[in-house]
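Taking it in order: structure first as structure tokens, then the write-up.
With one protein chain held back, the other chains of the complex are shown just where they sit.
As written, the chain order gives the labels A, B and C, with residue 1 at the start of each chain.
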Amino acid sequence: MKTFDIDCKLVYEVGGLAEFFFQIEAARIPEHTILSESFEVTPSIAVPREYLPPNSHNRSLRVHAEAGTTSIVYRARVVRRFEAPDVDAPELAIAELPDEVMQYLLPTRYCESDALFGMAQRTFGHLPRGYGRVQAIVEWIREHIFYQVGQSDVTTTARDVLANRVGVCRDFAHVGITMCRALNIPARFVVGYVEFEEPPPDFHAIFEAYLGGKWILFDPTGLAPVENVVRIASGPDAMDVAFATIYGPARMTDIQPNIGEVVTEAARPLASEPTQVPLAA
Amino acid sequence: MKTFDIDCKLVYEVGGLAEFFFQIEAARIPEHTILSESFEVTPSIAVPREYLPPNSHNRSLRVHAEAGTTSIVYRARVVRRFEAPDVDAPELAIAELPDEVMQYLLPTRYCESDALFGMAQRTFGHLPRGYGRVQAIVEWIREHIFYQVGQSDVTTTARDVLANRVGVCRDFAHVGITMCRALNIPARFVVGYVEFEEPPPDFHAIFEAYLGGKWILFDPTGLAPVENVVRIASGPDAMDVAFATIYGPARMTDIQPNIGEVVTEAARPLASEPTQVPLAA
Amino acid sequence: MKTFDIDCKLVYEVGGLAEFFFQIEAARIPEHTILSESFEVTPSIAVPREYLPPNSHNRSLRVHAEAGTTSIVYRARVVRRFEAPDVDAPELAIAELPDEVMQYLLPTRYCESDALFGMAQRTFGHLPRGYGRVQAIVEWIREHIFYQVGQSDVTTTARDVLANRVGVCRDFAHVGITMCRALNIPARFVVGYVEFEEPPPDFHAIFEAYLGGKWILFDPTGLAPVENVVRIASGPDAMDVAFATIYGPARMTDIQPNIGEVVTEAARPLASEPTQVPLAA
Partner (left out) sequence: MKTFDIDCKLVYEVGGLAEFFFQIEAARIPEHTILSESFEVTPSIAVPREYLPPNSHNRSLRVHAEAGTTSIVYRARVVRRFEAPDVDAPELAIAELPDEVMQYLLPTRYCESDALFGMAQRTFGHLPRGYGRVQAIVEWIREHIFYQVGQSDVTTTARDVLANRVGVCRDFAHVGITMCRALNIPARFVVGYVEFEEPPPDFHAIFEAYLGGKWILFDPTGLAPVENVVRIASGPDAMDVAFATIYGPARMTDIQPNIGEVVTEAARPLASEPTQVPLAA
């Protein structure tokens, strides 16, 4: 159990009427307790509205903007619980998979698991089934794909990444997801905040695979331990969980998605004497 | 559009292992924007967890406590939008009511609309149907039921209130709901924060009736304008929306559910120059 | 795994415009496969509509009727899977109960578990916790409450039944639920079809308790094995799952909720040669 402070700032130059949908809030999931959170929008021409789709933990913040500079600051203190994964977790047979995870076996826009079926089978089909096979996919990606910013963009799919052998965290995650699905392992995309040494602070993308009846996190970039990721959202691929979706003329001029671990009494479980959880402010 | 600051403190003496379920957080509904919120639990032996039932806006905070003093402080800044009710809103025929409101016509533990069918018909059956009839119910309650603290408790039902002609806001709301349901008008219980002159700050209970295809708020106590109520939760009756449900040995020693309106630039709609929304802290 | 044919007919004399809500269809739950179903409404002045509340398996059929005789016939063939209960299932501590079952600990209109807390503690509080304690409640009800038709009605609550010591299946279930809740065991009401020897065919009410992380069925009447009940709906108590809720002038003139087990090849699991599942008609 760790406690993190998030301080995320996004700034846009807006050229006219625009509608923003931000996914930057910590997810409301059992693994999180959100001790405090706040946001500021400048200018305050319209108060943001939050939208939580039914049966989802992906919170979306809708902001209506006019011409000028628009900024949003989101701050939160989040306690994050983490259970170490079972490294012996088996792959389930299709017949054992629950109905609600079946959608995570389908190809999606960025994860063409049908087109890459043969590649996945040739590369990973012979390996022993289970947690170790997904771990092998992760290591293969780390070994074969070059991590470099600026060589991929929002149109880049797993097939492109495998062809060009270069990408960033989102591309790495898409390849991992695609390989899993092609092997009949349900897999989905996860975005969140994480504290890096290098590169500078940014949103981070990892993925999770459904093994032994649970979702288990994997990070093919190896940039940070998965237990340090504070989840924002998850979905079939990056399309569903963009940190900002914008309709109208707008250009991002600043992005600072900061996060830092809090060393606090709050994280000490089962303290016998009273301890005060300080406010985030 | 108004902005409110909530500062709610509850303190309990706990005699042993206990499990608390608090409903004290501002509801996540389109009429609210929660600019900031935080909570502190003392001692922090276990971090609270929030539960949001599917297809509901009633947030529940679950806290596991041990022997000793347990307190919870919830603070929030909430922008509350309010649309003036249509005073010509009609009662809909049963055939016109949507499926999802039908449950609010059924009798419940505190609102015995079946047993009070005759009374409702005799008293309000002859009045013109529509918003005005619900308003007449509200005025009848205000005239015939004496508002007094300490004459009713958690077992008191609408039938008891009508017999004894005394109660508090929750009892007034139960009577209003019961009369509506007995006239085939869907009605439900609403709790929230409100700023009173008198009595001292407390949670407040009102009700809403389904008229002309919308839920419209009514306050039979007349203690405060309904647009000043920041909703916590709604449900069939008070049973579902208790501010605290406790399993285990615990005694409340302090309750301070404060709320105050914030006079701030944030509430100025469509300001042309940038304005800063200050943090709640 | 057993296969049942349901053939349910309800007839009403309707005096004018009326709106009916029937809960008579087999529940769409994992334990059921509905091989076929159909309904006929006479006269067909309006086609019924089905309503399935979000996150519920309680199907509701809405029928708009005019003056005259209105009848509805529902027929279905349902395969019902059944897992024998774990007779060693423990009662979970409150802290172990999942959020979504907490509502089944609250008192409801027919199950005043708060008012009957002392009675439950005195009678069952000393017994060893677990499946056996719920079984003891069931046996106590069977021994102390006289099963007799016509001595209770739709206003009868668990408290009334305990006072008068007489009732029918719905009353028996209400007492069982109330005792469980007063002992902090989540419990809910279940209605369905069942084949009786005696009395004549009718809807049947039983209850289920949450033990060891699962819902386990109990029938305090002992009239039929619970694995022979084809579930229609479940809810906090009988109020939520009435087989008919009627708004408008109507009088029931016939009720025939028939069910019979089908001895068919369809029920033979893992047959190696092709077998044909015949239609219900």
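Note that a residue touches a chain if its C-beta (ideal position, glycine included) is under 8 Å from a C-beta of that chain, and two chains touch if they have at least 3 such contacts.
Predicted, not measured: the structure shown is a model, and the values here were computed from it.
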The chain left out here touches which displayed chains?
A, C
Listed residues A:Ala95, A:Ala163 or A:Val263, member touching the removed chain:
A:Ala95
In the whole complex, what residues of chain A lie against the chain that is missing from view?
17, 19, 21, 51, 53-55, 60, 62, 64, 94-95, 99-100, 102-103, 105-109, 112, 114-115, 154-155, 184, 239-240, 245, 247-248
Can you list where chain C touches the absent chain?
1, 28, 30, 33-50, 52, 54-55, 68-69, 75, 77, 79, 81, 265-266, 268-277, 279-281
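By definition in this document, only the chains that are shown with their structure count from here on.
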Take each protein chain as a node, join two nodes whenever their chains touch, and name the resulting shape: line, ring, star, complete or other.
line
Distance from the mean Cα position of chain C to that of chain A, given in whole angstrom:
43
Intercentroid distance (Cα basis), chain B paired with chain A, Å
36
Touching two or more other chains, which residues of chain B qualify?
54-55
